[in-house]
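All protein chains but one are shown at their positions in the complex.
Labels run A and B following the written order; every chain starts at residue 1.
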Amino acid sequence: MELIVYCRSFEVALMAGPDVADVTDEIGRVVAASGVGEGSAQATVVGSTGSLTTIEYEPGAVEDFKRAIERLAPPGIEYMHELAWRDGNGHSHVQAALLGPSLVLPVRDGILRLGTWQQAVLVNHDIRGRRRTVEVTVLGQG
Amino acid sequence: MELIVYCRSFEVALMAGPDVADVTDEIGRVVAASGVGEGSAQATVVGSTGSLTTIEYEPGAVEDFKRAIERLAPPGIEYMHELAWRDGNGHSHVQAALLGPSLVLPVRDGILRLGTWQQAVLVNHDIRGRRRTVEVTVLGQG
Partner (left out) sequence: MELIVYCRSFEVALMAGPDVADVTDEIGRVVAASGVGEGSAQATVVGSTGSLTTIEYEPGAVEDFKRAIERLAPPGIEYMHELAWRDGNGHSHVQAALLGPSLVLPVRDGILRLGTWQQAVLVNHDIRGRRRTVEVTVLGQG
């Protein structure tokens, strides 16, 4: 049995938040390149206004998800971050912290094991478009 | 030192969501079978209307948790997922995405290291009973 540790990052351009991108293929390509047959893919977004999770990536569910994110921390209320920094993204930081930056997915038979309607998604919560970096660590046996 | 990668899945039948099941024993059995002494157990629910976290698994806290989940994405409001699919589970997708599908627990001395009142739980958010699959990857040394 060969044990493998394989680390790569990828970047995705997202629009002003909340914007949601399907990154299943990007993570899947890292898994394929790793040579891991059985193990896990651990993904973390770099930066404090991004998050990772899974959802059925169809326009309706994605829109519903965006609305729920805005309910968690609406742009229109007072933020103390704002009073100090006046960069307009107090809600972005809160949304990202609540959702969390990391996601762990199983690798089985050399590919990601997800549900048929389950996609890995990257969220940009910042108020401007951002090119976001996701670090992926694949651990397992070849 | 022997390095171990051990992958297994288990299934749990849950009622219409939000329904919550204690899966500490199921994950613990995979850990025991793995032979890992020190490392981690990484669990991910397969499917876009399930989630994993920890809670004190007693009826009151579980009921409170269910109510909070329903506040995050109430069944009674408009969902765009609904307009396209009419399968009635727009809120289920949003709830599951907000909570997230993955959970990482430490393995120490061959068992899960959790708090006394802390249990690993699987949530079904779908509007019908579902038999849900959880994939567990145990990584560590024997």
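The criterion applied here is as follows: contacts are C-beta pairs under 8 Å (C-beta built on N, C-alpha and C of every residue); 3 or more make two chains touch, one makes a residue touch a chain.
Predicted model only: the values in this text are computed from it and were never measured.
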{"item": "Among B:12, B:30, B:46 or B:105, residue touching the chain not depicted", "value": "B:105"}
{"item": "Sites on subunit B contacted by the missing partner chain, in the whole complex", "value": "1, 3, 38-40, 42, 53-56, 58-61, 63-65, 68-69, 71-72, 98-100, 102-108, 113-115, 117-119, 121, 139-141"}
{"item": "Where the unshown chain meets subunit A, residue by residue", "value": "3, 5, 7, 42, 44, 46-48, 72-73, 79-85, 90-91, 93-94, 96-98, 100-104, 135, 137, 139"}
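The definition used in the following text is that only the chains that are shown with their structure count from here on.
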{"item": "Distance from the mean Cα position of subunit B to that of subunit A, given in whole angstrom", "value": "18"}
